[in-house]
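Everything on this sheet refers to the single structure shown next.
Heads up, one of the protein chains got dropped from this complex, but the rest are sitting where they should.
The block that comes next holds chain A.
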Amino acid sequence: MYAQMIKTAGTGVKSPEEMTEEERKFQAHVDANEKVEPKDWMPDDYRATLIRQIGQHAHSEIVGQLPEGNWITRAPTLERKAILLAKVQDEAGHGLYLYCAAETLGISRDELTEDLLSGKMKYSSIFNYPTLTWADIGAVGWLVDGAAIMNQVPLQRTSFGPYSRAMIRICKEESFHQRQGYDIMMKMAKGSEAQKRMAQDALNRLWFPSLMMFGPSDKESVHSAQSMAWKIKINTNDELRQKFVDQTVPQVEYLGLTVPDETLSWNEERGHYDFAEPDWGEFFDVLKGNGPCNTDRLSARQEAWAEGKWVRDAMMAHARKKSAAQVAAE
C-alpha cells in the first residue's frame, strides 16, 4: 500500500445517536455507495484523514520515481530504457492526479510539497530501500507495483469522488508496470546462472519490504474501523497482505525462484498460504527515518525543489509580464 499508518482523525466510529444531523446524513450517503464531492458537506475528520492519506499516496508516487530513475541510464537495452522511462513518467503522472485530488479538499500543492520536504508527511516505507541491481527493477515492478495494485483496485470504490477517479485512472495504467517488472524477472530467471542469482537476490531483499507495504495488522484498530465506515479504506491490511501472498507465490514458482520464507506453506483448511510476518521493528525504524535510503530520498526531493525554484519563479514572472502586455494592448 502506498499509504501506511495513516492516522484516522477523530475518536472512532460514532453511533447514530452520537452523530449530529449532518453527520448522520453524510454517513447514510456513504452507506448508499454515493460519492462525496469536494463542495459537499463532510466531517472535518473525514477531510483531514483524506488529506493525509491522498497526500501520502501522492508523495509515494513522486519519491517512488527515485529508486527506478536510478537505473534509467543503465538499463541493459534501449527498449528496456524506453519502457523504464515510460513507467517512471507514469509515476509522476500518478503523483499529479493524486495531488489534484488532495487539493480539492482545501490544501495547496505547495503546502503538500513543503510537508513532504519537512518530513511532516510521509511516503511509503518501500522507497527507502535501494535498487542495487537491474533485477531489482524487475522485482520492484512486479512486487511493489503488484502490492500497490492490490490496494488501489478496491480504492476505486472509495467514497471521495476525486480520489476514486484518480484511482480508476491509475489502476488502468498500473498493470503495465507490474507486467514489465515480471517480464524482466522472467528474462533474468531463465537466463544465465549469474542472472538467476541476481533475480533470487532481488526477491530475497524485496519480499519482506513488499509485505510491509500493507502496514501492520489493523483488524483491532478503532481508527481503521472509522476509515472503513467512511469507505476511504476498503480492506484490512491483513486481508490485502494475504491476497498479495496468495497471488504472488505461484508467480515465484513459475520463475523457478524461492520465497525467502521457510515457514511458507499452503494451508488446505484456510485455502490460503501461511507465511511469516515481516520484521515490524525494522518497519517502524524505516518510518522513523532510519532506512537505508531515507536521507538520500528526501535530500533528492529537497534539492529538486530548491534548485527548481528559479525556474518556477521565472516562468510565473514571464506569464505575468505577458498577460500585462496583453491587457495593455487591448
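We take it that a contact is a pair of C-beta atoms (placed from the backbone, for glycine too) under 8 Å apart; a residue touches a chain by one contact, two chains touch by 3 or more; residues count from 1.
Throughout what follows, contacts and distances are computed from a predicted model.
One chain of the assembly is not displayed; among "Sugar ABC transporter permease", "1,2-phenylacetyl-CoA epoxidase subunit B", "SufE family protein" or "Phosphonate C-P lyase system protein PhnK", its UniProt protein name is "1,2-phenylacetyl-CoA epoxidase subunit B".
Across A:Gly69, A:Gly93, A:Pro130 or A:Pro216, the residue that sits in touch with the chain not pictured is A:Gly93. For the chain missing from the display, the contacting residue among A:Lys7, A:Arg157 or A:His318 is A:His318, taking the whole complex into account. Chain A residues in contact with the hidden partner, per the touch definition given at the top, are 37, 39-41, 86, 89-90, 93, 96-97, 100, 103, 108-110, 165-166, 169, 173, 312-313, 315-316, 318-319, 322-323.
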